[in-house]
Structure formats: structure tokens, C-alpha cells
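The complex is shown incomplete by one protein chain, all other protein chains being positioned as in the whole.
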Amino acid sequence: MIFNLIAPFNTPEGLGIWIAAFLTLCIFSFLYKDNPFYKFAEHLFVGVSTGYYISIYYWNTLKPNLIDELRKGFSALGEGNVQKAFGLDENGSIIAEPHLRMVVPLMLGIFIFLIFISRKNAWLSRISFAWYIGVASGIAIPASMATRVLIQAQGSVRDFCIFNAGCANAAGLDPQTATTSLWINSALLLIGTLCAVAYFFFSLPSKGVLKAMNKVGIYFLMISFGASFGYTVMARISLLIGRFQFLFYDWLGINI
Amino acid sequence: MKTKLPLTVAFLTGIFMAFSYFVERDNVDWVRIIYEELNQNNIVIGVFVLYLGVATLIIKHAKNIRDKDSDSIYSWIVIASTFVVSWIGLAQTEGDSIGTNDNFQWVFNNFQVPLSATMFSLLAFFVASAAYRAFRARNTEATLLLIAAAIVMIGRVPIGAVISDALNLSGSFSLPAIAEWIMDIPNTAAKRAITIGVGLGMTATAIKIIFGIERTYMGSGK
Amino acid sequence: MNIWQKLSSIDRRWVFLAMALFVAFPVLKPLGLPVTTTKEVEDIHSFIENLDGTKPIILGLDFGPSTAPELTPMAKALIRHSLSKGIPVLGVSLAPDAPGVANDIMKWAESELNAVMGKDIAYLGYKVGTLNVILQMGQGISKPFPKDYYGNNTDDLPIMEGVETLEDCAMVVGLEATAISDLWIQYAGDQMGVPIGIGMTAVSAPEAYVFYQSGQIVGLMGGMKGAAEYELLVNAPGAAVQGMDAQSLGHIVILVFIILGNLGYFFGTKGQEISRLKSLRDGEK
Partner (left out) sequence: MIFNFLNLIFQIQIKEGKGPVFLVLVLFICALVFFLDKARKGASFKIRKIAGLDAVNEAIGRATEMGKSILYTTGLETASHIATIASLTILSRVAKRAARYGTRLQVPSFDPIVMTLSQEIVRESYLEEGMIDSFRKDDIFYLTQEQFAYTAAVEGVLIREKPATVFLMGYFYAESLLLAETGNSIGAIQIAGTDAVTQLPFFIVSCDYTLIGEELYAASAYLSEDSSIISSLKAQDFGKALLWIFLFIGSIFTFFGSVKFLSIIGGSS
């Protein structure tokens, strides 16, 4: 273990490391108790991240996807090429670059800000939200049905296919891998899924068979929550290791 | 009008997007074009929604300062840092892209990174104190929770293999293998059940939004 | 208060202190515990190993600084692996706090691996709208990303030769801190048929097991452990392998506290208040 010089103050890089180390310690101080340093860091964080997002949104989306397109559209309009201005080619069919067609989202975007500006016209913002959320919901309907429901269900059923040579071949599975332990596991997986689904069945009172299934279901849920918790501990510690690596290696200059 | 127009818009955009899922888009031009257009639009509207948050934030803190709130010094910090960082990001960028703005990257590396990473790393401590307090074997459910957590915790790190060797546990009875089995079988079963249920709920909500039954997002209540 | 009761009610700041000490120690003085690899990670490795041709891999760099300790090592190991196979890597970000971190990774690849920017690697930057962006990439990658992060025209980059849409890419590897992995799987994977590999924070990984089990993704890297495994698979141990010792000790600290808590619970007064809610005390759920 070699102690190098602590990061130098006088270079931009060194100064940056000092700032970063100070802010790191400000946040860590919350572990002991709330204090003005934490409160300072808390508010600085809100401000810095807001400034960061303003810039990132502008350069990565607002400018290339909206402003540049509009500018190109207007310059085409200036040249008298109306078709090109709206993103059409000579034959009148639509090309990828939308140009002036981006006026639509621009308008919808401006509507959103009417909330602040004009009480009378604030309802127009609803159109923007409706548009935005309508598109998102439309995409979600078939997709969540397919990915979250059907393919998940298929996954459970497919496990059993492997025990029949014909089915396994048709589904592209290797029947050689079908062993007793796989059989037990597949059965457990199915029982666990069925019972846990039953736990979330709200229409019938929890009595008799359903009650027993609910019980097994909650056992599976609890094992799953425990397992996730245990698995997660690792992630949380990784982050702390990352911070320590920064403090020790970058700031204090310790070499191992 | 104030209700019907937005509802119609949500219906049309939603129904189209749902429908386009089922269409071989490359073969049907009009579907492909509208589909791309809606996607493109939503990317841009998304930015405005995010800027709405920025505006709300600044208005709130400006109000704090105006009202001479006891904590208005902190509101100053928020507004000043927002202004400085966005000035560096917007005004100091040459050319067309923020990727070449080293000052901005410097601010990111030395302010945003330590603040957000340290905030997140507090979880390491909280996860320990939560585990200590909550993992007590007081009934069957809590015991299952505790055992599963302990096995996975130990089985997922190198020391788990070391302990298994010391206890002469091998093959599918070693700690890493048991941890793996818990993740694969009981964990998958339970997660699958939740995922299916939540998936149905999401589908139902999206359908209700499109048909104008669910209108919370418009602010008109029920 | 007897000793058992004390054991079951240690002030949480002592827990914090123990945690800090035991994680800091191996960071300063590594113990060198062995790391074993798992099938989920090997699957991604062998998938890339068996790729033919020079179609690029899309690397979804969808994480910010907060989860970088887990995911950056994955990104670096993956880039190292695919470049050594002659497969270019095309980075994109769907999370707003990602570009700063991703830019650092690109710069690292340039200097460490002598990668040529624009040819071996490229970074298209961040775009708002997650799933809209993925869907749009399915229509044409340059549609949502007309320019790369450094201001070049995307279509002019050498890496884009013969690549138009997402479907022209060899695979997508999404390194995710949030639910964006679901979107890659649902839309790029299930809808467009592009093979998907996922690297996730250890928190989200359990949820992704379902997708691995159902065959919707080719492989899965979970947390710093997954990153360490990949580092070992490509023979370049780095920050993740270094961190594994601290992981082990951290886990032991927690387990010791759990054991202390339970000892206290069993030998102390068992009738301690468990829930402060009457309705729950009556019929423990």
C-alpha cells in the first residue's frame, strides 16, 4: 500500500476531485444525523441535476429532432420548395425527415405550458397529455398482454414439453436434458405460479382449497422476496465499494 | 369540447398504436408512416413534459424566495446552481453537440456523479439496518424470508463457495447452487404470478384510458 | 435491559459503522477470494463468441452515475470482448443521466483499446422517449439519432455501413438500471426478433430471470458479480473483480447482524411488539 500525494488543488482535475470528495462526505454525514451540510448538498443536487437535464434535453432531442427539422423546413419553404418543406419527395410521398411536420408536436408542446400562462386556455394542455398518453397506452395494450401475460404463461407450459420427445423436437428442445430433477423443478414452478396467481384472486372469499392455495402462494412470495432482498444486498454494497474506491484511490491517492 | 376533444385524441392515437402492433408495417405504407410520425412526435412532446417539471421547480423556489421563507437560502442554491449548470451546458457548447463540451463533462463528473452515486450508496447501510431489524424468525413467512435471503446473500459471493467447500457441500447442495435454485424456481414462480397480474392490470388501465373511462390523467377526477 | 434485549435493539448507527469499516478494509487490502462463473453470464459470452461477420452490437448504456460501479465494468468487458472479435459496438442511451458516464466509457475504449471512434465504436447519445426511441430505431437507427453524441451525421459513420435498422444488428446488450430492459425485451426482442442480452443492477436482476428462463433473452449479467464474471471470461480482471472481496465481507456483516438480532429475539423477551398496528397484531399476516 503506497500513499501518494492527495489530489492537487491547482489543476481542474484535482479541484474536481476535491469537490467530489467534499460532496460525497456531505451526503454520508446524513447517516449520523441531519445537518446543514447534507441540506446544502440536497439542494445543490436538485439544482445541478435540473441544469444538467435542461442541457441534455436541449442538445440531444429538442435541437436535432425539433429545431433543426423546423429550420430545414423553413429554409426549403424560403426556396419555394413547399413539398420538401413538409418532408415530401418529388412524387409527393413522405420521406423520413419530417421538417415542417414537426409543427404538430411543437404546438402540442406549447399547449402544455398554457397551464402557467392562461387559465382560460389551460384545457388545451389536456390535448397534449391525451396525445402523449394515448400513444403510450396504445403501445402498451398488446405489448403488456403479450410480454407480461402470454409469454410468461407459455414459459410455464413449455417446461413440460421437454418430457415428450415429439413435443420437444417440435419446440426445438433437447429431450436428452429431461431428468427427474428437471421434472420436479418444473412441477414446483407450475404449482408455485398457480398458487401465487390464486393469492391475487380477489373475486372469491379465501376459503377451503383457495385458502390453502393462498397460503402456499404467500410462502412462495415470501421466499421470492427474501431471495430478491439477498440478491440486492450485493448491488447496494457495490455502490458503496464504488464510493470507497473513489475516496481512497482517486482522492487520497492510495495505491494497492 | 374541453373534455371530448382530448378524449377523442387519446382514442385515435391509442387505437392506432395498438392496431399497428398487429400489422406487418413494412408492407402497409400508411400504417408505417403514421406510426413513425406518432413515435417521432411523442419523443418531442416528452421533452416538453420534462421542461414542464423544470418550470414548476423554478416557480416554486422563486416563490419561496419572494415569500422570504426561513429556508430561502436553500432556494437560492437551487436556482443559482440550475442557472449556472444550464448556462455551461447551453451557452458554452460550441458546434452542434454537447459531447465536445469538456466543462459540462467536468461539472457532471464532479457534481452530479458524487451526489447521485453517494445518495444511492447510502442504500448499503440501510439495507444492513433493515435486514438486522426485520429478519427475525417470528413466524413461518418471516422465517422463509429470512432463510431465502441468507442463502442467496451468501451463495452469490465468493465466500459462499469457500464456506461450501469447508462444510464439504458439493454439487447441487453447495450454497451457490442452492442460491441459484431459489432464484430459478420459487423466485420465478412468484415473480411470474405478480408479473402476470400486474400485466393484466396495465392492459386494463391502458384500455380504459383509450376508451375514455379512465380520465385521471386529465385532471378531471373520476 | 438484559444483554439479549440489547442485542435485539442495537442503534442503527453501529450497524452503519460496522458496514463502513468492513467494506472499506478489503478495498484497501484485497483478500483475493476466488470468483466462479455462472451459466447466465457464460451464455452471453459464448453468444458473442459465436457471432460471425461484422454486424455491430448495440450497447444500451442506460445507466447513470449512481449505478455505474456495477454496470461500467460490464460495459468495458463487453466492449473489450466484441472489439477483440472484430465486432463494432454502437452505444445508445435511453436514460437521461447516462451520457456523461457513457462518454467516459467511450474515451476509455479509445485510449485503452485503441478503438477508432466512428468505426469500431460509436456513441449516439441520449434521446427522450424510451420506447418510442426503440420502435423508431426499428424503422431506422438514424431516425431518432440523426447525429451522434459528438455532432457527426449518424449515417456517415463507417460503423453504419450496411446497417439501417435495429434488425440489421447482431444483438442488443442492454445495461440497465431501470425498467428499460423490459422495453428492449418487449420491442427489440419479441417484436423485431433481435437477440437480447441484459446486464442489470443486482436489484433488478431477479426480475429478469423470468425472461432468461422463458428464453426471451440469451443471457443475463447481474450486478457487480456478473461484471466480475465477465471480466474473468475475457481475461481482464478489473474494478468488479477487485470489489468482490468487499462484497463478501459486507454480506458477512449483514448476516452477523441478522444472527445477533435473532439471538436477541429468541433469548430476550419474545413478546416484543412486532407490529405497531393493532389490526396486524391480532392476526399476524
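All chains are identified by letter, namely A, B and C, in their written order; residue positions are counted from 1 within each chain.
By definition in this document, contacts are C-beta pairs under 8 Å (C-beta built on N, C-alpha and C of every residue); 3 or more make two chains touch, one makes a residue touch a chain.
Keep in mind the model is a prediction, meaning the values are calculated, not measured.
Student: Which displayed chains does the hidden chain touch?
Tutor: When the full complex is considered, the omitted chain touches A, B, C.
Student: Of the residues A:F22, A:F37 or A:F200, which one touches the chain left out of the display?
Tutor: Result: among the candidates, A:F200 touches the missing chain.
Student: In the whole complex, not just what's shown, which of A:F28, A:F129, A:Y219 or A:F246 touches the removed chain?
Tutor: A:F129
Student: From the listed residues B:V9, B:V85 or B:L115, report the one that touches the chain absent from this view.
Tutor: Residue touching the absent chain, from the options given: B:L115.
Student: Which residue, A:L25, A:L77, A:L150 or A:L188, contacts the hidden chain when the whole complex is considered?
Tutor: Of the candidates A:L25, A:L77, A:L150 or A:L188, A:L150 is in touch with the missing chain.
Student: Across the whole complex, list the residues on chain B that are touched by the chain not included here.
Tutor: Touch with the absent chain occurs at residues 21-24, 27-28, 31, 49-50, 52-53, 55-57, 60, 115-116, 119-120, 122-123, 126-127, 129-131, 133-135, 145, 191, 194-198, 200-205, 207-209, 213-214, 216-217, 219, 221-222.
Student: Taking the full complex into account, what residues of chain C touch the chain not shown?
Tutor: Contacting residues on chain C, toward the hidden partner: 12, 66, 97, 178, 189-190, 201, 203-204, 206-207, 214-216, 275-280, 283, 285.
Student: Where does chain A touch the missing chain, residue by residue?
Tutor: The missing chain touches chain A at positions 27, 30, 34, 38-39, 41-42, 45-46, 49-50, 53, 115, 129, 133, 136-137, 141-142, 145-146, 149-151, 153-154, 156-161, 163-164, 166-167, 170-171, 190, 193-194, 197-198, 200-206, 221, 225-226, 228-229, 232.
Keep this in mind: only the chains that are shown with their structure count from here on.
Student: Chains shared as neighbours by chain A and chain C?
Tutor: B
Student: Have a look and report which chain pair racks up the highest count of C-beta pairs in contact.
Tutor: If you count contacting C-beta pairs, the leading pair is A-B.
Student: Where the CA atoms of chain A average out and where those of chain B average out, how many Å apart are those spots?
Tutor: 4
Student: Chain B to chain C: how many Å between their CA centres?
Tutor: 14
Student: Among the residues of chain B, which are close enough to touch at least two other chains?
Tutor: Residues 21, 36, 39-40, 42-43, 46-47, 50, 96-98, 108-109, 112-114, 116-117, 119-120, 124-125, 127, 131, 141, 146, 150, 153, 156-157, 183-184, 187-188, 191-192, 195 of chain B touch two or more partner chains.
Student: On chain A, where are the residues touching two or more other chains?
Tutor: As it turns out, chain A has residues touching two or more other chains at 31, 49, 52-53, 56-57, 60-61, 65, 96, 135-136, 139, 143-144, 147, 152, 155, 224, 227-228, 231-234, 236-237, 239-240, 242-243.
Student: Please output the residues of chain C touching chain A within their complex, sorted ascending.
Tutor: Going through chain C, the ones touching chain A are 13, 16, 19-20, 23-24, 27-30, 66-70, 96-97, 99-100, 125-129, 131-132, 135, 140, 143-144, 146-147, 149, 182, 185-187, 190-191, 201-203, 205-207, 210, 213-216, 222-225, 239, 242-243, 246-247, 250-251, 254.
Student: Given the complex with chain B, which residues does chain A contribute to the contact?
Tutor: 12, 16-17, 19-21, 23-24, 27-28, 30-31, 39-63, 65-66, 94, 96, 98, 101-102, 104-106, 108-110, 112-113, 115-116, 123, 126-145, 147-149, 152-153, 155-156, 181, 185, 188-193, 195-197, 199-200, 217-234, 236-237, 239-240, 242-243, 246
Student: So in the complex, which bits of chain B are touching chain C?
Tutor: Per the stated touch rule, the residues are 21, 32, 35-36, 39-40, 42-43, 46-47, 50, 95-100, 105, 108-109, 112-114, 116-117, 119-120, 124-125, 127-129, 131-133, 135-139, 141, 146, 150, 153-154, 156-159, 161-162, 176, 180, 183-184, 187-188, 191-192, 195.
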